[in-house]
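Dumping the structure here so I can ask a few things about it.
Every protein chain except one is present and positioned as in the full complex.
== subunit A ==
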Amino acid sequence: MEVTEVTYATEFTEVFTTKAGAIYQCDNESCWYIDFAGKLARFDYRCLLKLNKAINVIDIEKRLLDSSSPDMEIIFICACDDTYVLTLTQIIAFKELLQGTFVMLELNNIICTRLYRTAV
């Protein structure tokens, strides 16, 4: 019996890159891969939104001014496989990376709508 193995090439499209990391989109899996803090983590739609929210709610200014608050933050996203333990500098870098990513995804939405979805 002939066994045919079907493999899909996992193609990544770069969404946004900074010096600290990068976020790639995988169309085959409908998800994003985040290359940050020394690891590559997979995030689906809901987890990416939750991650963005978790990072955005951190009040960096308050943390910097408050000497009693720890310099580390554990980013745990419920129902997501990965957890981040980040310093304040990393959080600032992560925030920048995610902000850029969401701007690019919005831009992609505008392009897709204008090019393929609207009749006029």
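As a working rule, a contact is a pair of C-beta atoms (placed from the backbone, for glycine too) under 8 Å apart; a residue touches a chain by one contact, two chains touch by 3 or more; residues count from 1.
The criterion applied here is as follows: contacts and distances are computed from a predicted model.
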* Quick one: the chain not pictured, UniProt calls it what, "Ferritin", "Lactate utilization protein B", "Predicted Zn-dependent peptidase" or "ABC transporter permease"? -> "Ferritin"
* Since one chain has been left out of the picture, which residues of subunit A touch it in the full complex? -> 13, 15, 25, 27, 30-32, 45-46, 49, 105, 108-109, 112-113
